[in-house]
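The other protein chains are all here in position, but one chain of the complex has been omitted.
And now, chain A:
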């Protein structure tokens, strides 16, 4: 009979689930049942479960609905049935987040928590604390203290955990209850002593000395609970972190002792702490051997814990990890892909050059089975390997090419292409092979975005290779076979060859002529554009419009274009848009799953929104450059102020970022009094109305530059002026009454040449550019610099001119080559030769610019 019944139920699955298709309004109506004089526990319990289920599924309850349900639920306190009462507590906890006037149940819950029924008490305490706020705390404080020292472990735990939760709103509470917590720390019940330890730790959070005492005492007593031990290890580790003195030795001994504990949880905690603390490989040995054991455990969590912690060691102690190579190799074929991927990346990071080939072979056997996101991690690891062992490029590139041919999504393919592109860029030996792999790949690439990128790379790198002609076929095939965007990219790439390889030019012209018949507008446009420029055979034109095109920052370009649409009468000047900065990717440890990359934004983008609030800002034209912030105060001081210089063609906006670090003060009407150098003119000031504790706000000062560029160098004196009002440190409410005016002097800051120039290092073709500029005005001077080392001197000069350090070349005689655009759009080229002698460093500086005053300014900036 029973089996028959079950079959019927299984066929109609939904009927077995009383919670399927619940309707909120119907359930809420059902709560009327609670008003009956004699409630039926089972029925009411089911209704409460339904409410909880709906809440858990994310159903929205309005405040009114929640309040009604809450009040209906409170009626159920008349029933003594245990299960029902427990569900009532659960409902109170969940609904109290949404409903109003929840404190109404305080007395019922207080009665339950002090009552006789043990099964009520623990849960009642937790429910009560979830509806209590700091103001009501006093009423129940006495009961809570009693509950902490209660014999019943559940009650004691409930009170201690509630104390932890409450301390987020009432920080001093845990200190008042610390004595009771202290009493229970030696409880026989593991969880009670764990929770008591938690409360004690929190109460001593800001008191290092008493934390030291606590840890010292407890590390000698025999704590049974593994959770408590884990917490204690973390505390001990924190105490000796960064402390190399003798004082930390007892903690280290304690942690090492925990390596021999019987619970794996504690062993791992101790090993993890040691790995992250120790400096020398010898000290690490016991921890590493424990992790090594974990790697061969049957539990995946243990293997992951072991592999992950070993992976973290790779950057600091590659040799210690290398000793575990065999264990890690066994993990390559692990059924848990997180473990396998970690093992592979760790091995790649620590392996010697000789083992690379063998490893690659092993990886190729498993790589096809893992999901794309792990493949990407492996690809990144291989990419790092390419730069680590440049000599291995052949086999690595071949491997990457093999992966490229396999099935995979865009992101995966893009990661491989990235790796090969990086290889091509970093390693000149690998260029030819890398490029030919990419050529092969675009023959059969379904991702348009990727094909376009690779074509662009071929256009850039191909002409510089030994046999440029061989790439033409691959690129031109795209023109015949692919979709519009790829064809357009191919045309641009072909044109690059025409521009840079004269012997190919006639053929390229023919190809481009054919492309002019394309059906796609963009392809035709490009073909016409490139043909026309190539026909002129004017090297300057070809260089400026095909080979070396400045790339503007895309985000700012978009913004500039949008501004332009608002004022279409003015012609658009692309030079006004800051060029894209080449950001070197920072090296990071490769063996890490799940690393979030912060979005890279240029400084101009970060500030654009804040600047938009200044009235009349649109009249200043497009932003030319934003400089890095400069501190105008000491770090540890009442008010912290930084200045950011936003440079426009004829104006500069000083943004003073102010932070008030006094929690008992509010600053009102904050502005900056600025003393400007002669010829400068202050246009407007945007003060900050109110500066509250620890919140950054800005004061803006708009200043017009002097007419002559040469006058723009100078220094500014600033004073912060404001009205102080005292306030309550806790609530931030200002005291009644008037405040008083006060001021605060800030450090002086400069307007230099580097602030007003967007500079870049000279490229390969710098020499030709310099020669071409032979007929523009030039300024020359010779300087004797105060530095004694040529390298230092060169760096200092670069800093003055705003040039990156990459523009320095040469050994004994340093040469600086660079160029840039001055605010207002005047291009400028700089060359400096520095030579050291016993007397000091001598420098000959030349600057060429169509605006002679700009060239003069550059010299003045150094002098």
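Everything that follows uses one rule, which is that a contact is a pair of C-beta atoms (placed from the backbone, for glycine too) under 8 Å apart; a residue touches a chain by one contact, two chains touch by 3 or more; residues count from 1.
We take it that contacts and distances are computed from a predicted model.
Undergrad: Leaving aside the chains you can see, what is the UniProt protein name of the one that's missing? Options: "Coatomer subunit zeta", "2Fe-2S ferredoxin-type domain-containing protein", "Molecular chaperone MKKS" or "Large ribosomal subunit protein mL44".
TA: Looking only at the record, the undisplayed chain corresponds to "Coatomer subunit zeta".
Undergrad: From the list A:113, A:131, A:201 or A:223, which touches the chain that is not on show?
TA: A:201
Undergrad: Among the options A:235, A:452, A:560 or A:718, which residue touches the chain absent from this view?
TA: A:235
Undergrad: Specify the residue from the set A:170, A:212, A:265 or A:860 that touches the hidden chain.
TA: Checking the options A:170, A:212, A:265 or A:860, the one contacting the hidden chain is A:265.
Undergrad: Sort through A:119, A:708 or A:741 and give me the one touching the missing partner chain.
TA: For the chain that is not drawn, the touching residue is A:119.
Undergrad: In the complete complex, the non-displayed chain touches which residues of chain A?
TA: 1-2, 5, 9-10, 13, 16-19, 42, 45-46, 48-49, 52-53, 56-58, 81-83, 86-87, 90, 93, 119, 122-123, 126, 154, 157-158, 161-162, 164-165, 191, 194-195, 198, 201, 226-227, 230-231, 234-235, 237-238, 241, 264-265, 268-269, 272-273, 275-277, 299-302, 304-305, 308-309, 312-313, 315, 335-339, 371, 588-589, 592-596
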